[in-house]
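Below: one structure, written as structure tokens.
A single protein chain has been removed from this complex, and every other one stays in its place.
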Amino acid sequence: MLKPIADRVIIKVQEEKEESVGGILLASNAKEKPQVGEVIAVGDGSVTENGTKLPLTVKVGDTVYYDKYSGSQVKFDNEDYLVLHEKDIIAIVE
Amino acid sequence: MLKPIADRVIIKVQEEKEESVGGILLASNAKEKPQVGEVIAVGDGSVTENGTKLPLTVKVGDTVYYDKYSGSQVKFDNEDYLVLHEKDIIAIVE
Amino acid sequence: MLKPIADRVIIKVQEEKEESVGGILLASNAKEKPQVGEVIAVGDGSVTENGTKLPLTVKVGDTVYYDKYSGSQVKFDNEDYLVLHEKDIIAIVE
Amino acid sequence: MLKPIADRVIIKVQEEKEESVGGILLASNAKEKPQVGEVIAVGDGSVTENGTKLPLTVKVGDTVYYDKYSGSQVKFDNEDYLVLHEKDIIAIVE
Amino acid sequence: MLKPIADRVIIKVQEEKEESVGGILLASNAKEKPQVGEVIAVGDGSVTENGTKLPLTVKVGDTVYYDKYSGSQVKFDNEDYLVLHEKDIIAIVE
Amino acid sequence: MLKPIADRVIIKVQEEKEESVGGILLASNAKEKPQVGEVIAVGDGSVTENGTKLPLTVKVGDTVYYDKYSGSQVKFDNEDYLVLHEKDIIAIVE
Partner (left out) sequence: MLKPIADRVIIKVQEEKEESVGGILLASNAKEKPQVGEVIAVGDGSVTENGTKLPLTVKVGDTVYYDKYSGSQVKFDNEDYLVLHEKDIIAIVE
């Protein structure tokens, strides 16, 4: 598996369902909106200037909203993941 | 429900009433102006370089003014919310 | 009333008198110049990295000069106010 | 009088004499050059992250060179002043 | 051999296999995607403001994903390497 | 004389000799290159966030190389000087 570095988090993105009305597929809204995914792996936290390690808030298994367009896509074992910094995660579904 | 991360706050935006004069709908003022909403959820506060957690000032239930265009929109349970950093909130109605 | 957050200050802007010569209204000077207002409310001060709260220098009732174009306009109880960070205030009239 | 905030300084700008040769007024040099003024008032110093107040180096009465185009112009009692941050002052005439 | 400075890491880049379908070579995907390489050498860690040395997380021999386009290419003993800052490494293959 | 503020240094610029070949004056090289001058006055050093004053490395009388285009020109007693931050000085001639 992949182990993210420092404050990074690996996300399995939840596919966005395209909306359709009466069978006509609607283009998704052009406005930038956050997306949803499941946390697959988390880093050990970033290290501050004085050497303190700051553990992450999100945990493996969390469903999270994140800022669209943040992060980098990686392919591993034929699966696509998104790797982003925890600061790009905006909320956890509780 | 959604739990915002760190210094983030979830806002239920108060709809802006469109002004009308004698039944004629007026376009809203083009000048950038702050908007109003109710705080629905708050994060646990951001963590500083030396590991101190800084709790938020705003509380759930507060009516707040925030900088227009700040934050990210999220849809949850068919409701639209706005998630923003506390620094984008400019004042609390007391 | 409105309570500004952290290092923010609410200002009631002093109307700029338009200059007129012999009844002819002159356009105000195009050069960017600071403006004057009265402090209506102040925040509790911003919190630094180590958790220290830094109280503001300006007080309610002060007449202050501030950098034009800084801050956000808010409407509250049918009155217009300006909310700005204390750093955008340049001098107090004594 | 005006009291500048934090690390700000109020300057009474020394008028630049236009050079003339044989009565022909010469346009001033297009190159950006610092200007000279007298310090009229100084702030109490800016406050650092840990709450330390850093007093200013310049004093009322100092003649100083400052970076042209820095600062904001204010009009007070029909006099024009320049308010700038101490960092925009480059040297004191001794 | 080369010894990277501070928080730098030397990577031997794993060649990206061009995909082909039925013998027709396909252009690689235009989307920016991370790449994979093996860590060949690591720096001693960067030094913080208070003189603390922060050791690196990645080790020689690790297979890592890194942000495409980050780092500098160096040629040494007729081999091409990539030198990048550890922060440009996004995950380790475990 | 002029006393520079904080980490500033006053330089008397050493005139660049135009190169000529066989009496034909050559345009100076278009590439950006550092220049040389003599240190005439130095500031008392900048003050850090915790109030520590950091004395300068260069001394009055030093011949120094500095980054071309850095600093501000000042005229004092009919002489031209250059005032720059110590960080814009790149080396001292020993």
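Letters A, B, C, D, E and F name the chains as they come in the text, with residue numbers starting at 1 for each one.
Please note the rule applied: contacts are C-beta pairs under 8 Å (C-beta built on N, C-alpha and C of every residue); 3 or more make two chains touch, one makes a residue touch a chain.
Just so it is clear, the model here is predicted, and its values are computed rather than measured.
Interface note for the absent chain: among F:M1, F:V60 or F:A91, the touching residue is F:A91. Checked against the hidden chain, the listed residues E:I5, E:V60 or E:V93 yield one contact partner: E:I5.
Interface with the hidden chain, as seen from subunit E, comprises residues 1-6, 8, 10, 41, 44, 47, 49-51, 72-76, 83. For subunit F, the list of residues touching the undisplayed chain reads 31-34, 48-50, 52, 54, 57-58, 65, 67, 86-87, 89-94.
The rule is simple: only the chains that are shown with their structure count from here on.
Path length between subunit E and subunit F in the touching-chain graph (shortest route): 5. Note on connectivity: the fewest steps through touching chains from subunit B to subunit F is 3. Considered apart from subunit D, the assembly falls into separate touching groups, namely A, B, C, E | F. Taking each chain's centre as the mean of its C-alpha atoms, subunit C lies 50 Å from subunit E.
Contact of a single residue of subunit D with at least two other chains is seen at positions 49-50.
Taken together, the touching pairs link the chains end to end in a line with two free ends. Going by the touch rule set out above, the chain pairs that meet are A-B, A-E, B-C, C-D, D-F.
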